[in-house]
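Every protein chain of the complex appears in place save one, which is left out.
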Amino acid sequence: MISAFLLVLRRELTVAVRRWSDLVMPLMFFIIVCTLFPLAVGQDIEMLNNIGPGAIWVAALLATLLSLNSLFRDDFEDGTLEQLALDKEPLSFMLLAKTIAHWLVTELPLVVLSPVLVLAFGMPVDAIPGLVLTLLAGTPALSLIGSVGAALTAGLRQASGLLALLLLPLTVPVLIFGARAADLAASGQSIAGPLYLLGGISVLALTLAPFATAAAVRVSLD
Amino acid sequence: MISAFLLVLRRELTVAVRRWSDLVMPLMFFIIVCTLFPLAVGQDIEMLNNIGPGAIWVAALLATLLSLNSLFRDDFEDGTLEQLALDKEPLSFMLLAKTIAHWLVTELPLVVLSPVLVLAFGMPVDAIPGLVLTLLAGTPALSLIGSVGAALTAGLRQASGLLALLLLPLTVPVLIFGARAADLAASGQSIAGPLYLLGGISVLALTLAPFATAAAVRVSLD
Amino acid sequence: MWTWFHKLASPPHFYRTATVLEPWLFWPALILLGIGLYGGLIVAPADYMQGDGYRIIYVHVPSSYLSMFSYVTMAVASAIGLIWRMKLAFCVAVACAPIGAAFTFLSLVTGAIWGQPMWGTWWVWDPRLTSQLILFFLYLGYMFLRQALAETRQADRASGVLAVVGVVNIPIIHFSVEWWNSLHQPASLSKLEAPSIAADMLWPLLVMILAYQLLMLALLMTGIRAQVLEREKNARWVGELIGREGRGA
Amino acid sequence: MDTASYRLEWRELALWRGDRCLQQSLTGRLEAGQALTVRGPNGCGKTTLLRTLCGLSQPETGEILWQGVAVHRNRPDFYAHLAYAGHTNGLKGDLSTRENLRFAAILRGRHTNQNELLHGLRLTACADLPTRNLSAGQKRRAALARVLGSGAQLWVLDEPFTNLDAAGIEWLGKRFNHHLSLGGLLMIAAHQASQVEPDRETILELPGGDT
Partner (left out) sequence: MDTASYRLEWRELALWRGDRCLQQSLTGRLEAGQALTVRGPNGCGKTTLLRTLCGLSQPETGEILWQGVAVHRNRPDFYAHLAYAGHTNGLKGDLSTRENLRFAAILRGRHTNQNELLHGLRLTACADLPTRNLSAGQKRRAALARVLGSGAQLWVLDEPFTNLDAAGIEWLGKRFNHHLSLGGLLMIAAHQASQVEPDRETILELPGGDT
C-alpha cells in the first residue's frame, strides 16, 4: 500500500515536471494577484499592511482553484483514472498521493514565495514566519478539500465555475482563519490559536477528504 | 467568409448554452471571487472601498484565465480544431469568432454583473458607470491576448508553454490600467486617459491577435 | 422493523404514504400559519426599542431555522442513499434542495430588510450573514451539479457526496455568533430556562416555527412524489396509476 | 458534384517526425474516380502522410499539388474540395450528432438531407444525444457522416473502419464505390480490406515500422 502510494506520488511529480508550463501558471498568477493590490490600492503603506495577509491568502486560494481544474480531468480523459480505480490498492490512498503531489507542486512553491510578497506589501519582516506558518498549516486543507470538488467535476467540461461554486463554501473557513492568523502575525500577536485551528482543519481534511474523493471518482467514472 | 464567421460564433454559443448552468457559472465564479476579498480582508468599509476596483479586475482576469484554459484544448483533443484548419474560410477569422464567443459568454456577463459587486465593496453608486466602462474597454484585450496563449498551449509543446508564460505578463498592463481607471472612477475623477489606453490595447489586440492565434493553432496541429 | 423499513422504502408504497400524509401536513400548516400571523402581527405588543419593525422576526427566524433543518435532512438522506444504495433516499434529498434554497433566500432577504433599520445597512460581512450566504451557495452548488450531470444515477451519487461533505458548514453557521463577536442577535430561544423575550412575543414565534416546519414537510412530500413519478415513469405501477386517474377524470 | 476532373499529386515527399525519417521520396498521384489505399505496419507513417497531404503537417521536402497548383499556395480552393476524418472524430461532445452535422454542412455551404444519411448509418435513434454519450462505433459513424455529407470531391480517411461493426463496414464500402463512380477521389489508410472495387484501387504499401 505504501509502495503504491509512493509510486503514484512519483508519477505525478514526473508528469508535473514534464508539463512545467502548467506548473508555473498558478505561481505566476499568485504573484500577479499579489502585485496587483499595491497597484490598485495605492502607496498608502498602512493600508497595504492591513490588506496584505488577506490578499496573500486570497491569492493562494485562487491559484489553487486555477490548478485544481485539471487535477483529475486529464486522468479522466486518457483513461488512467479508470486504471487507478481498478487497482487492488485502495483508491482513496492513491488519490491522496495525487493530492499530495498537487500540494507539493502548486502550494508549496506559493508558500516558499510568500516571504517575497510580504515585502511587496511593506509588511514588517517579523510577519514572515507567522505568514509562512499559517500557509503551511492551511494550504493542505485547500488541496484536500479541493480534490473532492475536482473529483466531482472530473467528467464535466468547462466546469471551472461549477468547481468554484462547489469549493467556495467548503474552503471559506480555511480562508477566514488563515487570513485572521496571518493578520495577527503581522501585528506581532500570538497566532497559536488560529494556527492550531488551521492545523486541525487540515488534519480533519486529511482523514476524511480522501474517502470523499474516492467516492466521487467512482461516481464520475460510472 | 462572414457566414462562416457567424456560424462558428453560433456554434460556440450553442455549446455554451447547451447546459444553461455553463452560462451562469462564470458569473457565479466572479461573484464568489469577489466575496472572498471582504472575507479575507475584514469589514473595514474604507479599505473595501479602496481595494474594490482592483479586486473586481482580478476576479475578471481570473475568470478569463480559468476559461481560456480549455478554449482550444477541448477542440484540439476532439479534433474539431483540425477540421477548422481544413476549412476553405480563413482560419484566423474563425478563431476570432471563437474568441468573440468566449468574450460574450465569459466576459460580458461579468461586465453586466459588476454593478452588483460594487455594492458588495460598499463603493459609491457613482463608481458604477466608470467601472463598467473600463471593463467593457479592457476585457476584449484579455480574451484576445489570452486566445494566443491558449492556442500555443493547446498542443502543449515545451516551447509553446514558454510563450504562454510570456503572454501572461502581457495581460498585466491591461489589469493595471483597468484597475487604475476603475479606481479613478470610484473617486469621481475623469477616466478618459486610461480608458482610451485600454480601448487602444483592445483594438490593437483585435487587429493582431487573430493572426497570431491562427499561426499558433497551425503550429500546435503540426 | 427491517421489513417495515423495506416496505416503506419501496417507491410505490412510499408514494401512496406520501399522498396520504400530504394534506394532513398541509392544512394544519396553513391553520397554524394563520394563528401565528395573528399572534405575531396583532396580539404581540410593539417592541419598546424597535417599534413594529421587529415583527419581521416571525418570518426571519423560522425560515432561518428551516434553511438549516432542510440541509441536514438533505445530507442525512444523501448519506442513507449512498450507504444503502436506496433510491428513495435520493428522492428525499433532491426534494429538499429547492425547499431549503427558498428558505435560505427568504432568510437572507428578511434579514437584509431587517438589517436596514437595525444596523443602518443592508449587508455587512458579518460571520452569521456570511455563513448563511454560503449555505445558499451550497444549495446552489448542489442543484447546479445535478443539472450538469445528465444521468440521474450519477447525479444522485455525486450530489450526495457533496451534500454529505457540506454538512460541516451547519455547525459553523449556528455557532458563528458565539465564536466571533458578531453584529447578529445571539441565540435567544435556545436558552430555555430564561428566554430573553417576552411571552406575548414568544408564543407566536413558536407557533410560526411549527407552522413552517409542517409546511416544509408538506412541500417535501410533494417534491418526493414528483421525484418518484419522474424516476419510475416507465414502471408498471405508474402506468396503472395514470390509467386510473385518467379514467377517473 | 461537378464533373470537372480533379487530381492530387505529390512529389518527392520526405516525412520526418522528431529526428526520425519515416518515409522518403514518396511520389504519386490520385485522379478522379480512383482510390488510394495506404497500408503498412503500425507507425510507418500512414497518418503522417495523410495529414501532410492535407496540409496539416509540413513535409520536410517535396511538394503537393492540387490541380497542378501547390497546395499551400491555394488553401481555400483545395480545402473547398477536401473532407478529412482522422483518428480523432472531430465532434463536439456537448452537441448532438444532428447539431454537429448541421454545423459542418453549413460551414461548407450545403444543405444535405441529414435524415437519409443518419438512417443509413443507423444513427437515427441516438441522433439527439450529446455525442459524448455515444458508443465508440456511433461516434465513428457520426464522424464519417460529416465526410459523406460534405459534398467534397476528395475524401481522406484515416482508418475509417475502426470500431465499426460488420454491417457498417459493408455499408461504408458501398458508399465508397458510389463516390468513386461519380468521379470522386478517395484516400484511406487501413489495416483491413478497403471494400473498394479492385479496378479502381491503387495500393500504396509503405515500408517500415520498427523492430
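In this document, chain identifiers A, B, C and D correspond to the written order of the chains, with residue numbering beginning at 1 in each.
Keep in mind that, in the parts below, a contact is a pair of C-beta atoms (placed from the backbone, for glycine too) under 8 Å apart; a residue touches a chain by one contact, two chains touch by 3 or more.
Please read all numbers here as calculations on a predicted model, not as lab measurements.
Considering the complete complex, the chain that is not shown touches A, C, D. Screening D:Gly149, D:Gly168 or D:Gly184 against the full complex identifies D:Gly168 as the residue touching the chain left out. Among the residues D:Lys92, D:Arg108, D:Arg141 or D:His179, only D:Arg141 touches the chain that is left out of the figure.
Annotation for chain A: contacts to the undisplayed chain at residues 3-4, 7-8, 11, 14-15, 18-19, 77-80, 82-83, 85-90, 221-222. Seen across the whole complex, the unshown chain contacts chain C at 150-151, 153, 234. One chain of the complex is left out; on chain D, the residues touching it are 17-18, 40-43, 46-47, 87, 119, 122-126, 129, 133-138, 141, 159, 162-169, 191, 209-211.
Criterion: only the chains that are shown with their structure count from here on.
By count of C-beta pairs in contact, B-D exceeds the other of the chain pairs B-D and B-C. Taking the mean of the C-alpha atoms as each chain's centre, chain B and chain D sit 37 Å apart.
Averaged C-alpha coordinates put the centre of chain B at 39 Å from the centre of chain C.
In whole angstrom, the spacing between the mean C-alpha positions of chain A and chain C is 33. Within chain C, contacts with two or more other chains are made by residues 130, 137, 140, 144, 148. Counting only residues that touch two or more partner chains, chain D has 93-94, 130.
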